[in-house]
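Only one protein chain is missing; all other protein chains are in place.
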Amino acid sequence: MNTGDTAWVLTSTALVLFMTPGLALFYGGMVRAKNILAMLMQNFFAMGIVAVLWVFVGYSLAFGGLGNGGFIGNFDFVGLKGMGSETFGSIPALLFVAFQLTFAVITPALITGAIADRMRFAAWVGFIGLWSILVYLPVAHWIFAGGWLAERGALDFAGGAVVHVNAGAAALVLCIILKARRGWPREAMPPHSLPLTMLGTGILWFGWFGFNAGSALAANGVAAQAFINTFVAASAGMLSWLVVERLKAGHATTLGAASGAVAGLVAITPCAGFVGAVPSIIIGAAAGAVCYLAIQLKFRFKYDDSLDVVAVHLVGGLLGSILLGLFADASVNSAGKDGVFYGGGWSLFGEQVLAVAVVFAFSAVVTAAIAYGLKAVLPGGIRVSEEDEAVGLDLTQHSEVGYSLERV
Amino acid sequence: MNTGDTAWVLTSTALVLFMTPGLALFYGGMVRAKNILAMLMQNFFAMGIVAVLWVFVGYSLAFGGLGNGGFIGNFDFVGLKGMGSETFGSIPALLFVAFQLTFAVITPALITGAIADRMRFAAWVGFIGLWSILVYLPVAHWIFAGGWLAERGALDFAGGAVVHVNAGAAALVLCIILKARRGWPREAMPPHSLPLTMLGTGILWFGWFGFNAGSALAANGVAAQAFINTFVAASAGMLSWLVVERLKAGHATTLGAASGAVAGLVAITPCAGFVGAVPSIIIGAAAGAVCYLAIQLKFRFKYDDSLDVVAVHLVGGLLGSILLGLFADASVNSAGKDGVFYGGGWSLFGEQVLAVAVVFAFSAVVTAAIAYGLKAVLPGGIRVSEEDEAVGLDLTQHSEVGYSLERV
Amino acid sequence: MNTGDTAWVLTSTALVLFMTPGLALFYGGMVRAKNILAMLMQNFFAMGIVAVLWVFVGYSLAFGGLGNGGFIGNFDFVGLKGMGSETFGSIPALLFVAFQLTFAVITPALITGAIADRMRFAAWVGFIGLWSILVYLPVAHWIFAGGWLAERGALDFAGGAVVHVNAGAAALVLCIILKARRGWPREAMPPHSLPLTMLGTGILWFGWFGFNAGSALAANGVAAQAFINTFVAASAGMLSWLVVERLKAGHATTLGAASGAVAGLVAITPCAGFVGAVPSIIIGAAAGAVCYLAIQLKFRFKYDDSLDVVAVHLVGGLLGSILLGLFADASVNSAGKDGVFYGGGWSLFGEQVLAVAVVFAFSAVVTAAIAYGLKAVLPGGIRVSEEDEAVGLDLTQHSEVGYSLERV
Amino acid sequence: MQLIVAIIKPFKLDDVKEAVKDLGVQGLTVSDVQGFGRQRGHTEVYRGAEYTVDFVPKVRIEILADDGDVERVVSKLLEVARTGKIGDGKVWTVPIGDAWRIRTGESGPDAL
Amino acid sequence: MQLIVAIIKPFKLDDVKEAVKDLGVQGLTVSDVQGFGRQRGHTEVYRGAEYTVDFVPKVRIEILADDGDVERVVSKLLEVARTGKIGDGKVWTVPIGDAWRIRTGESGPDAL
Partner (left out) sequence: MQLIVAIIKPFKLDDVKEAVKDLGVQGLTVSDVQGFGRQRGHTEVYRGAEYTVDFVPKVRIEILADDGDVERVVSKLLEVARTGKIGDGKVWTVPIGDAWRIRTGESGPDAL
């Protein structure tokens, strides 16, 4: 066991856990004041339910049978029994469990942005429990735990596919099934507090260093490369989003700066430990521009992806995973491969396209199954009534009000 | 000296320092807008005064004469002289000083939740100075520095008794002496900004990894165990609080999710490095339910523990410290012992009960003495006048206003 | 390469990156609600543009030709080529690049406080790009990269001169060129959200441990000394500011506590790894009092340093750098020297005075040149029109509104 | 001239504004208010303690109108702001002494 | 019918609402306002710079009442809202042309 590696992964695990409250504030600032608590609650609840599932069955099903090239793990580590004195590489096994847990928490949380303002909390409780087990665990096994996709040669350093494409696909399906918010897109629904969104962006960027550089599972050169790549990709994403926004909408906006940075962070996630700094700038810049343009998809195809999870996370994750097929550079990380631009030919590119296609399809299908299943089972269905939507989810789902600012 | 251990404790110290601003926001969101700054100021002021006292006399009185089984330290380390090149275990001695300082800062800060909206700032300045020296230093010596309670065999991994029972007892006494807020409990005093409270919860959960896993003073297996235990106890606390709340009050609330997570974090604090992951879920779940029910105590016994410091921190700290007597498992940590369920018999259980009883009694008595002493000495007493309370503490104590949001 | 050192510098780099969003919120809370987004955007934009410049040319010009005692680096590391497998001391070279990048980001961001509410965003984009290259890179080379000032013997552990005096001088010049805000100082412009400023203070204090203790570039005794020094200097700064404020203005204020802490942090920055704990309290206390009094300068000399960047960062940086000449203690850090009080005579003191004078002059002159250059080049000039200033920069520069809190 | 005052449900504001605009009304002034009436408020729960909040968010519209237009504007308001559910609100008219447009100093109907 | 308008101290709102409810008043409309009068505002200090704020938070209540009830309601308002300290506020009545209930279109006293 290496204390330096353990220190960095302990820190990274805390950083990635902090990203879920950051995501809650990032999305929370963008919804209307009458729905702020419902958005915060859906994200914080993920920190509750997923951890307990993870200890009992989640970790074992995802990471049991490591490298078995299979579809799912096993029950060797139910209740994490016997893992107290084990190590995983140069870090304690229990630390690896905690690190991977933080990824399992934030992935379903990402979905909440697409389904803002209209899902019953009871339905969300059922959905996130089922989704974590039926969708996240298999996909995590395929790629993170040497399952069949990893064995075929697909690369995903920190979760471009496992986290972002996976959540993006589920977000697309669920926001369609839940139908649009009443009044969308005609009625103006401006963010109720952009400072809250900017605070969330700061926490996400801060935590993302743990997300990407922590995935090196060591305090080494690859971690340093992943760190600088993460930094400059976010910066490049911000700049390119602002340039495109300035040209097309006439103004560089604060929400644009935040969105571009997140798009850059999403796209570099699969590539962080496999590419160099300048390619990271290119990947980030591409994401900033492409994700901005992808926002128009929801107006074009009439689906209310309320806070643009599809445009930023699905498109950003797809773009990053596929660009990795071009820019991967084995000289950066021996555990990686060479992409098209580094003489590695098109094999990696093909595996990347296959991997994201499979993850997208699997997540979309099983998400639909879960959603329609819940719709049938839950008496009140999964969508709030029109009256409740008008009054707001804070009051109707949680009988709370977000702000009471009058100084009386 | 081990650079990996040092890196993790450097990080943990920063994380625990960050918990005090987190606590300020956690409590700040729950008070009315006319008292937000007074609550923030009482917590931030702790970061000022306690650090200076700590360097001159605090550290030496708490950790001087380490392991002397006594009542208090000595004056060997006044002004931290000579500690520059020393080490403490595998980390620099000055780092241990800083790490313990962050615990000395947040303990008195916890009291502010019980005495919201009615204590004069001048009185708080006097109180926190005296309390840190007369209450915190001795209790820290008894348990953290091998004082008489530690020598008897009581276990407290990260401060269940030293921090939470200690602060909870003081909170109970001081909120009674200060009498209830005008209009309590009849008048509605809803939280002015629950998003601020949720932000505080995110920072507390993030920082608590440093609080508990940092107390291993090393980047090792025990730190990893403490980390995962802290995570799942918070999650279990959230879930059980929400279940009980749903059944008794009809709604799962956002404030409930935050409160349950904190209750779980408080209860696992004494146990973090001495128990396994599944016992941590049990301890967290117990805390979530018991602390929710403990809130009724203040209505039953008519004391205005405004933000439930007694229900969450006193009861949570007592519960955690006592459950440790049952669930302690020496196979997890050789420095620990076996509890009742692990064949260790009832000796540890007895010591735990004794320890929390002694800490509760000592803190309650000395807190009362300090409060009545200040009441006699300070011309204006320690409570704000009825007019000042009606206008609000921000204006009357600090001549400031928290928010000026109109866009004029 | 040492994994423990690498773990701590990875963490420190993330902490210092987090300080820029912290600074944005610290300043953001102090401006009026109609200008909140413009302040956040100017700071977040620094995280975008500086990183990209840094990878291509910034790092190389600042840290190329390390120790050449010269005026500027070279083009050896353009695009960070070939740095993948290099080390810098006991950490990966790319990590050193990222760590120094975070300093290059926050330095120009500090300037935004002085020019609040009146600079066109397009002008800020041009200014920060040019300033980073023409002012920051040379100054960083002189002191951080063994340039001519470092060679002469000036000490600056974490950027007292390179960051705070440098930014403070630029802030003074730019706020004068931009002229005062309409209505200053007669019209009341109270902070729109002091809780936001307190959140920013908490993040800055948390991140500053990475800023100062990270500059040891290792997880060793010097890092521990820098850590405790940073902690107690902030505490002492808070206490002394509050005492002076209580005496002169009649009230200890929340904004005062925050400002004093930041003043202490600024002053200890150059000294952190070269002095002991008690001297750090003295330096912090001096900064708290001196910076409070320095606020009157802007009323005396009629320049609208809107959020007191001159009073806190310029004066605090000057004070810290000069006091280092008195309190430097080689027994604390062999890489340091002895100041006047430790038998080192006045040579270090002289070099410190020279260094800050040179940095002040250079930054002031080049900043003026950039500002007037932009004024000539940009069609609309660098200042917003009087109408736009009245409507607010959020709407006119970014066509956004910060808050929409009505629950409709 | 008269002042027409209407207390309506917040989400009806856009429809009402468009409707009176089409009637030729040059302007109106709006403010957030809290209403108390037959329509019940709601209950909020914080840590098990229940608070009933009797007030319901409403929007208050003020329209200066010439005598000749009052009747048309009032009936259009009644028509558009109606949901048929409790809490739709009230409309009332107040006689005006005189009115002026600050920019030009014009008074009487020209002030509209 | 008349409109009764009262400007009162914020913490008196609940007492006033309960009092007029007991008098049989069916509803009222409330809004946050800022008052300026004999009652002095306060001083705020930010980094040594003092600002006097002349305005004091008040609450504005509007009650549509039938002529017969106006006198009883006004005297109850005066009684309950009084603290005897400066800044208690004002009450005034305004004659009403007509009033309507949006939900049903009823006018006159039935609209209350």
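In order of appearance the chains are A, B, C, D and E, and numbering begins at 1 in each one.
Assume a residue touches a chain if its C-beta (ideal position, glycine included) is under 8 Å from a C-beta of that chain, and two chains touch if they have at least 3 such contacts.
All of these numbers come straight from a predicted model, not from anything done at the bench.
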Touching residues on subunit E - with respect to the absent chain: 2, 6-8, 31-38, 54-55, 58, 60, 70, 74, 77-78, 81-95
Residues from subunit C at the interface with the omitted partner, ascending: 187, 390-391, 395, 399-401
Contacts of subunit A with the absent chain, listed as residue ranges: 185, 188, 190-191, 245, 248-251, 253, 255-256, 259, 292, 295-296, 299, 308
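Rule of thumb we're sticking to: only the chains that are shown with their structure count from here on.
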Chain separated most widely from subunit B, comparing mean CA positions: D
B-E or C-E, whichever has more C-beta pairs in contact: C-E
Listed chain pair C-E, B-D or B-E that repeats interface A-D [over half of contact pairs the same by residue number]: B-E
Subunit B and subunit D, separation of their C-alpha mean positions in angstrom: 51
Inter-centroid spacing, subunit B versus subunit A (mean Cα positions, whole Å): 33
Distance from the mean Cα position of subunit E to that of subunit D, given in whole angstrom: 18
Two or more partner chains touched - positions in subunit D: 11, 32, 44-46, 53
Subunit C, residues touching no fewer than two other chains: 2-5, 7-8, 11, 190-191, 193, 199, 203, 219, 250-251, 253, 255, 401, 403, 405-408
